[in-house]
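The structure under discussion appears below in the form of structure tokens.
Note that one protein chain is taken out, while the other chains of the complex remain in position.
For chain A:
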Amino acid sequence: MARPNLYYEERSPAPLEMVWLEFRSKPLAMAALYILLLISLLVLIGPLLTPYEPNQQFIDAISLPPAWSTAGDIRFLLGTDELGRDMVTRLIYGARYSFGLPLLVVMSAALIGIGLGAAAAMTVGVKSSTLKHLLDVLMSIPSLLLALIIIAILGPGLFNAMLAIGLVLIPQFLHVTRNAVHDEQKRAYVTASRLNGVSQLYLLFTVIFPNIIKVLVVQFTIGLSIAILDIAALGFLRLGAQAPTPEWGSMLAQSLEVAYVSPWVMALPGLALFLTLVSVNLVGETLRVAIQRQLER
């Protein structure tokens, strides 16, 4: 926002703005951000762009290689799979399941986890370090194993996989929020606001929250990376999304039988997954470094 500089005062940017300035100076991270925006666009308007339906079969075009090879067909830019389904269409629809759904899951887990974590930190509750250590130890169990436990009870399926990942992510958000709020509460500026007599809600939302949002953003990208990988892994193990769903992980699982004859059926969903994960991790790591540098300043 352009702001006329009438007075010779130095306007220091807000904490989040400073992180953004730092972030923008990294070309690789910006590229990753653009990729993520593109994928989000595909998630939103994908069906408008695709020429076919994800499960539409073309009997005359079974296991066609991508269009640039001699046996390819320009109707199917990235080829077709063993049932004659267009790969481009399936990949674009797959973005909904492999990026859109994890995003939704992480958002709801973040909402619940941050709410509970903030409530736990603001109210004087059990603050024994034993409980904290207990949580630490329990959280050392990997998320995929916890998701497997939940799926073992509920049964396989895409919805159950999402539910499981969401339930696994909530404690992580809770833990991070609680620790961050706890650390901020010892700072002088919080004490100053408290001496001014502000209410607890004001203290949380207006005083503490703007200062911990950076930590939460980083945790969000970590959670997103975990959710994408775990939902795809569950799909691959045939415990998540089931057969005709164009989810990237389950597409990989289905491609195993034809991997030698038509390797592109296996390579493409994995490549899409890899690009998405690299972008998420790159954005997360750059944000983390930017925040750390800002703290050191």
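Basically, contacts are C-beta pairs under 8 Å (C-beta built on N, C-alpha and C of every residue); 3 or more make two chains touch, one makes a residue touch a chain; residues count from 1.
By our rule, contacts and distances are computed from a predicted model.
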{"item": "Hidden subunit of the complex - UniProt protein name among \"Polar amino acid transport system ATP-binding protein\", \"Na(+)/H(+) antiporter subunit C\", \"ABC transporter permease\" or \"NADH-quinone oxidoreductase subunit J\"", "value": "\"ABC transporter permease\""}
{"item": "Selected residue (touches chain absent from view) among A:A71, A:L134 or A:A192", "value": "A:L134"}
{"item": "Contact residue for the chain not shown (choose from A:P13, A:P47, A:P210 or A:P263)", "value": "A:P263"}
{"item": "Residue among A:V88, A:V217 or A:L239 that touches the chain left out of view", "value": "A:L239"}
{"item": "Interface with the undisplayed chain - residues on chain A", "value": "28, 129-130, 132-134, 137-138, 140-145, 148-149, 151-153, 156, 225, 229, 232-233, 236-239, 249, 252, 256, 259-260, 263, 266-267, 269-270, 273-274, 277-278, 280-282, 285"}
